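Some notes on the structure that comes next.
With one protein chain removed, the remaining protein chains of the complex are shown where they sit.
Presenting chain A:
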Amino acid sequence: MALLRITSPHTQRAGRRTAWVMQMVILATIPGIVVQTWLFGWGTLINVMIACITALLCEAAILSLRRRAVAFFLKDYSALLTAVLLGVALPPIVPWWVTVTAVAFAIIFAKQIYGGLGNNPFNPAMVGYAIVLVSFPVPMSQWLGVQSLVSAQDTLTFTQSLQAIFQFLPVVESHALIDAYTMATPLDGFKTKDLLTAEEAFNTVPALHAANLNSWLWVNLAYLVGGLGLLWLRIITWHTPVALLGALLVMSGFFYGVDSANAASPFFHLTTGAAMFGAFFIATDPVSSCTSNRGKLIYGAGIGILIYIIRAWGGYPDGVAFAVLLMNFAAPLIDYYSQPRTYGHQKAKTGLKIGEDN
């Protein structure tokens, strides 16, 4: 099965099988995973492992229920990619059942029930993420503190991370309080600054200390590197990420210019949370995003605008998952209105004409 996402596949190099594309995207997340492990401990790696096992089991189970070729579809790596993306998106010490629920829901309900790879209208990883974010707000809001900020005896070793994930709370004495080793993310901190002005918040709120901000800068840089790798391999085009980050930049820049006392700078918005991860790894999903280049620009810009709206005025600190899901709804409509002009034709077809044989 070859992944056709362009109108003239014959001009592409041969051998670009789906499995190869999926493998490359998984490899491109490695810089991000390494940085997250370095900053937040072993939790991310353990999450990814749990997610991968769950994804493969769910995919195999549903494929055999649907009487499809199990080995053939497992070898396209798409389930593994969903699992890896979810594993790095979930908080590092989230209990194991949250990861299992998210991945199982993503594979079974968001992907296989719609007909498997290529037929899912929504990004499976983000559906899984949104489900657990809505269902389990408490564990989903406990992000691990950056190891350099957490006092030395409170950083988690590998076995302690395992304990934290497989039991409700670690039973080690020094970890009696989950507050000892978890910490608000910068976006959380900024969201709950209440009446403080932005400047006061950056000076006083612990989550907005330079070390925490820098750690998130590193995470985002790592995903930027991975994303640039995907661009270089021509697995994704520049349109979606550039439009997404550009829209986020314009929105945050505008509101920072209007009201710099209460809004965060564009730099803050581009380097915290899942900005780069969302732009290069989530929004570029070939199945649930737009097809034409113009469509991708509109789609990416829509996500960027929505991310800013949710971050600034919504109920959640970060909005990548919901923004992507909302634009997934719009992607078919955008596709209808952004078809490129066919060579030799006067003008492009736009919209859906009732009764016309498309």
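As a working rule, contacts are C-beta pairs under 8 Å (C-beta built on N, C-alpha and C of every residue); 3 or more make two chains touch, one makes a residue touch a chain; residues count from 1.
We take it that contacts and distances are computed from a predicted model.
Taking the options "Phosphonate ABC transporter, permease protein PhnE", "Ion-translocating oxidoreductase complex subunit E", "L-lactate dehydrogenase complex protein LldG" or "Response regulator" in turn, only "Ion-translocating oxidoreductase complex subunit E" matches the UniProt protein name of the chain that is not displayed.
Contact with the undisplayed chain is limited, among A:Ser135, A:Thr159, A:Thr192 or A:Thr350, to A:Ser135.
Within the complete assembly, A:Phe109 is the residue of A:Trp38, A:Trp96 or A:Phe109 that touches the hidden chain. Where chain A meets the missing chain, the touching residues are 97, 101, 109, 131, 134-137, 139, 168.
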